[in-house]
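Left out: one protein chain. Kept in place: all the others.
Labels for the chains are A, B and C, by order of writing; each one numbers its residues from 1.
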Amino acid sequence: MADAAQTDWLVSLRRELHRRPEPSWCEFYTTARIVEQLREMPVDEILVGDEIHAKGERQGVPDEETQQLWLDRARETNVNNEILDQLASGYTGAIATIERGEGPTVALRVDIDGLPQQEADGQGHQPAEEGFRSVHEGHMHACGHDAHMTFGLGVLREFVDREFDGTLKVIFQPAEEVVGGGRPIAKSGHLDDVDALLASHIGLDTPTGEVVAGMGGFYAVSHLDASFEGEPAHAGAAPNQGANAVQAMATAVQNLYGIARHSDGATRVNAGKVAGGTASNIIAEDAYIQAEVRGETTELMTYTRERAVEVIESAAEMHDCTVDIEHGGEAPSAASDEAVADIVADVAETHSAVETVTPHDELGASEDATYLMNRVQEHGGVAAFVGIGTNHPDGHHTAAFDVDEPSLEVGVDVLSESIAHLFDTETGSN
Amino acid sequence: MADAAQTDWLVSLRRELHRRPEPSWCEFYTTARIVEQLREMPVDEILVGDEIHAKGERQGVPDEETQQLWLDRARETNVNNEILDQLASGYTGAIATIERGEGPTVALRVDIDGLPQQEADGQGHQPAEEGFRSVHEGHMHACGHDAHMTFGLGVLREFVDREFDGTLKVIFQPAEEVVGGGRPIAKSGHLDDVDALLASHIGLDTPTGEVVAGMGGFYAVSHLDASFEGEPAHAGAAPNQGANAVQAMATAVQNLYGIARHSDGATRVNAGKVAGGTASNIIAEDAYIQAEVRGETTELMTYTRERAVEVIESAAEMHDCTVDIEHGGEAPSAASDEAVADIVADVAETHSAVETVTPHDELGASEDATYLMNRVQEHGGVAAFVGIGTNHPDGHHTAAFDVDEPSLEVGVDVLSESIAHLFDTETGSN
Amino acid sequence: MADAAQTDWLVSLRRELHRRPEPSWCEFYTTARIVEQLREMPVDEILVGDEIHAKGERQGVPDEETQQLWLDRARETNVNNEILDQLASGYTGAIATIERGEGPTVALRVDIDGLPQQEADGQGHQPAEEGFRSVHEGHMHACGHDAHMTFGLGVLREFVDREFDGTLKVIFQPAEEVVGGGRPIAKSGHLDDVDALLASHIGLDTPTGEVVAGMGGFYAVSHLDASFEGEPAHAGAAPNQGANAVQAMATAVQNLYGIARHSDGATRVNAGKVAGGTASNIIAEDAYIQAEVRGETTELMTYTRERAVEVIESAAEMHDCTVDIEHGGEAPSAASDEAVADIVADVAETHSAVETVTPHDELGASEDATYLMNRVQEHGGVAAFVGIGTNHPDGHHTAAFDVDEPSLEVGVDVLSESIAHLFDTETGSN
Partner (left out) sequence: MADAAQTDWLVSLRRELHRRPEPSWCEFYTTARIVEQLREMPVDEILVGDEIHAKGERQGVPDEETQQLWLDRARETNVNNEILDQLASGYTGAIATIERGEGPTVALRVDIDGLPQQEADGQGHQPAEEGFRSVHEGHMHACGHDAHMTFGLGVLREFVDREFDGTLKVIFQPAEEVVGGGRPIAKSGHLDDVDALLASHIGLDTPTGEVVAGMGGFYAVSHLDASFEGEPAHAGAAPNQGANAVQAMATAVQNLYGIARHSDGATRVNAGKVAGGTASNIIAEDAYIQAEVRGETTELMTYTRERAVEVIESAAEMHDCTVDIEHGGEAPSAASDEAVADIVADVAETHSAVETVTPHDELGASEDATYLMNRVQEHGGVAAFVGIGTNHPDGHHTAAFDVDEPSLEVGVDVLSESIAHLFDTETGSN
């Protein structure tokens, strides 16, 4: 299937996208570049920004100032300004559709956002060595979404000139990292006619040459933003007149990590971003914790969240502070259908660059693709989450994360051929 | 002494300065406005920026980006750009001198920086109601340094047209809040010929109409900036692969406040500004604490600092993190000379607006005026720290802090007349 | 199988044993009562105390004073003093053997120790209502070992008069609760000729009428005793002269519970017993933590233990204390052989009081029966851990725990018949 031109195109596309990672709900440049590519192919229909989302369902949206900052940065590049205008309301992402003859509707979902992680800059980090390191300091495609977008565009390019009976939708979903974009797309209705859905992730400690045909083990997840408010005071002259928000926050952090493990399965808790206070000589008036909780099941996540709320509220009370807890992005658990996984496994077995096919694996992490998978399954369709192995030098969400570029082609091929088979198969009931 | 014109001028000057608080070592606009006023009087000599500081002795200097930001903001106002050019090296503040006949050298030191404190904006807060609230959101003259500068300029205006035998120096010291500006001025040599030094502070829970002739009880203080570095990891998939800098920081905060009280006297510790992590789904790689420790004596401060370092280092180790501790601004203790305090007390007794004169009080806080007082005293001169009472609606370093403006005139009068007496007195040995 | 006499005997035996729970390695009365019962049957051989243990392999042995106290208490009852003399060296427990014709050696292991848990005393707690509540305040059979001993004696009574070809050993193992008795018995050699081993546990959230034929999911476990030593000081006059062991301990506890969850599976940590200090007006010189860590695998347990050691040592250092960590009882993981579980399942299916047979379940807890199972399996034998359901009103290790007495007969019957089948089967290779 592979030819040198495809290979070059995929690599160059991935590198271009890698250079400009944008945080969740700020994928302005990214969406615009995707749309430019889609127009070039061209596909039959392109929906953009607020056309693909149910209103009022976004999760984890940053403040307007942040969105504006990234929109401004996008405007400083040479992407089409008119596309940026369509995104200016703060809804990002796109859905591309190719319609051919009568037949099933098959969808592929890929995610597009980067992470607030500084990228490595030393020897041995390929993006640094070969000149496509992130230009946005403190931000990075540290989870491989640059590869995912490349999968999506690569698959579409495969089908543009192909004959097939049915409809292909590729969903470029924003804000996966804050589990923010899955819900509004799921609730938009755009998936309700989908007979079979594939979603995909690269890496996840699976090496180049391995494919996981159907993943389960998605942790349910929920984000909590706790804002503590106390009383400031002069730290030297009158510390007792303060109500120390940093002390409340630190007490909460210590005890959040100490929430009891659960007999029914794995739980997680992380106080991933915290801050408080304004100067060393003022008793801190304000502090916050951006936390997340997870569970192997939604019940386990809920248990952890309830305990987290108790911990945070008691810590505030202990230090005479008030606290306001906002519940942010949240995603349920989900399962891959065996029928779809079997098709993917069969396809992968025949690929020359695939050495190992693992029928099933557990993710042990969260993904808001679960919203889309659940939606399709609830409407009688089928779904699978496909893992495409890649040798990554360091873990996901770390500075030295990178993808092994030969995996790009494997991903495009395996997903394309699986989709081709799905067009030929009576899988769902739609 | 007071006339209506002086009153109006003082109030309007203070309000103008109040509107543009600038953080320590970023007093660009502030210094420029002071210099413009000095030129208008005019005084005999004006030293600016790096002319008044010993090199390499500044403490608590912010990063260049921050300094540049504030310099840019100053350039957007209508202050003299050429003065700003003189400050661009990052040394702020000024010394004004009036030289008359043979006689002693008397100095007055006032400080000029604001605080990173959001200013109140509701009813009852005079700056908000009367339109001179801070234009820099998140920054505020919450410790009365706007009044202090007004004292300095007001005293100079008094002496410009007066006959006296001697030399008057007024030192507009930057960066008091980070105990950063006292040391480089003390070490510059500009104080070595000073026979008598006054420094002054408004408020400090002393009401309008009260003057404290000589303050002691300055806490020795030291700032510590601790930067923790751990390992990031995906918080859902592999929390055990991380080394959690936020957990280390929270453990340190909890235990810093728990450092044992000391039998020899008062100590203080504050983790006034902290932060860590980048996102809720990443185990935090970085965190920091901006802390300060104080003691009634330098020994007590040192005890607390040593314990703080142990706590911070052990907390890092506990969570497999490294930590780098930078020792920031530091100030010694000091004492007011009774001889000078007596002069101030005598002057204050005769002022019509002064109802109570307190010969001596304990500050119970820190001040890097102590560097200047110690320097003068070491060279055979004398010094006193004078408290000018003011009714302040809320505590120093809080959003609703304000000064009662009639105190401005009291301050200028008491300080001016005390200086006049000091010219007539054989106080020091210089 | 059941008759009224057997039923009465089992219930009365269990209640007698329930009344006198003894902590690990202090089962003096308990062992003596078991031996008295064994002599009455009689069995062919009875080994007691140090005859059944490898020397130097006990774990979790209490101090001599504690052992002496319980030995004295046992002497105050009417049990045979001569048996107590045999136990006075501090080795408890017994092995009973019935030898018949040529054939396999089949063993059953039951545990015999109680817990330091206060027993409930209110309405609705059957032992309290029917007069067999623990006479040792603060100690209780809160994990069903009274039922386990009854299983062991009941099975022996079944076989005393039966014809069979082989050898039956019943091991009354002490000190399971501190994972202390499994290792010395495993290393004694008494199991090396065993072809098939059954171990059993009642309850574990399985209701009356259910049998779990083969359990896995034993957590590896390790106990740590950390003793902190600081410096005492007068808490009012000179707190700074102390090194506060209670503060060190509290810091350790907070952070032990915060050890990161692991991607490879479940871990546990518990600071189950702590104490420190001597009086409210002395800075505490001493403190200790009796902790345990567990893991789904030995690797996960080791990870948690290594982190626990780091936490404890850093907490000591933070507060200028020293700490001594003693590693106490430890047990590996283990698995039930399917061949044995199948036999148990077949037997259980035919029992009139068994409604549900679960072929396999995961314990999610620890058991030092794993030492015995591993030993038998290493020597070519087979083993299974059998769960006998019982409706227990509250969780194991709590005050209101109790067993539903009809389960006693189910346990004796299912274990006896399984053993009978094992005599007829070529299972192991010994």
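By definition in this document, contacts are C-beta pairs under 8 Å (C-beta built on N, C-alpha and C of every residue); 3 or more make two chains touch, one makes a residue touch a chain.
Since the model is a prediction, treat every value here as computed from it, not as a measurement.
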Contacting the left-out chain in the complete assembly, out of C:Val61, C:Ala213 or C:Leu363: C:Leu363
Contact partner of the left-out chain, one of C:Val35, C:Ala271 or C:Val354: C:Ala271
Which of C:Ile98, C:Ala186 or C:Leu204 contacts the chain that the document leaves out: C:Leu204
Selected residue (touches chain absent from view) among C:Asp111, C:Glu177, C:Asp195 or C:Asp337: C:Glu177
Options C:Arg58, C:His190 or C:Arg294, residue touching the unrepresented chain: C:Arg294
Residue numbers in chain B that touch the chain omitted from display: 254-255, 257-258, 260-261, 263, 266-268, 364
Contacts of chain A with the absent chain, listed as residue ranges: 237-242, 244, 247, 251, 254-255, 258, 260-264, 283, 303, 310-311, 314-315, 317-320
Touching residues (missing chain, whole complex) on chain C: 115-117, 138, 177-178, 204-205, 219, 221, 223, 231-239, 241, 244, 246-247, 249-251, 253-254, 257, 268, 270-285, 287, 290-292, 294, 328, 363-366, 395-399
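Note that in this section only the chains that are shown with their structure count from here on.
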Whole-Å separation of chain centres (CA-atom averages), chain B against chain C: 66
Distance between the centres, which are taken as Cα means, of chain C and chain A, whole angstrom: 47
Of all residues in chain A, the ones touching two or more other chains: 254, 257, 268, 364
